[in-house]
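One protein chain is absent from this view; the other protein chains keep their places.
And then chain A:
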Amino acid sequence: MEAAAAEQGGEKIPPGKPMSMEQHMLDKGAQMLQSLKPVKQMNQHICTFALYSHDMTRQIETHHFVTRLNQDFLQCAVYDSGDSTARLIGVEYIVSDKIFESLPPDEQKLWHSHAYEIKSGLLVNPRVPEMVVRPELENLAKTYGKFWCTWQTDRGDKLPMGPPVLMMSPQPVNLGMVNPDLIVKRDDKYNISSEALKNARIEIPEPEWINPQADYWKQHGVGFFIDVEATEMKKIVPFP
């Protein structure tokens, strides 16, 4: 079952030989001896959707494993599924509205708002009863996120190719609407209904104001791309 999850169209992503018994044992040994503290701080799994800022027809289901560093800041390791075979596809940072307002406008352009994906039931914490997670959702609804994707598995890349790309969040306007098929597929997998969650979340307060620099494409019609240029490296000794 797990092996099937790792395959797309018959090709393995990533390719490579299965782990040897020797490697398994080395891993187990290391695991017993090392404390892996930062990773143990992840205490939430969030499933939601994201869109490529440079091509919003490309939409993905994402799985965030979240660590809270303080009341205003979270950092997330993002995967393309919730299974143990999931590929690490990026990093998202989440900040409170207070912190977001302190950022320079040029920086704010790279961030997206979260209110819609929460109110619409697109963002869920798999397995957690809605009432338990409600306070967290109320908090998250007022936050902004910055999400870099480093591996475009949705287009079949077998290995992580190219520079990171900037992702955007679902929004209730044309380009930002998530394809219903994607939603149905996710809902079926977790036996939930985004529609039902949307109704349950009517009471979650909307932010009074969403900064117009966020979700930059809505008012400006542009997304962002990262180019990589060859340049003279500042060096102290030769490289390589």
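Operating definition for what follows: a contact is a pair of C-beta atoms (placed from the backbone, for glycine too) under 8 Å apart; a residue touches a chain by one contact, two chains touch by 3 or more; residues count from 1.
Basically, contacts and distances are computed from a predicted model.
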Worksheet, complete the sentence: Looking only at "ER membrane protein complex subunit 1", "Phospholipid-transporting ATPase", "Oil body-associated protein 1A" or "Auxin-responsive protein", the name UniProt gives the absent chain is "Oil body-associated protein 1A"
Discussion item. Across the whole complex, list the residues on chain A that are touched by the chain not included here.
Written reply: 6, 12, 14-20, 22-23, 26-31, 33-45, 54-57, 63, 65, 67-73, 75-77, 79, 81-88, 90-91, 93, 95-96, 98-99, 102-103, 107, 110, 120, 125-128, 132-133, 135-136, 139, 146, 148, 150-151, 159-164, 172-175, 177-180, 195, 198, 217, 221-240
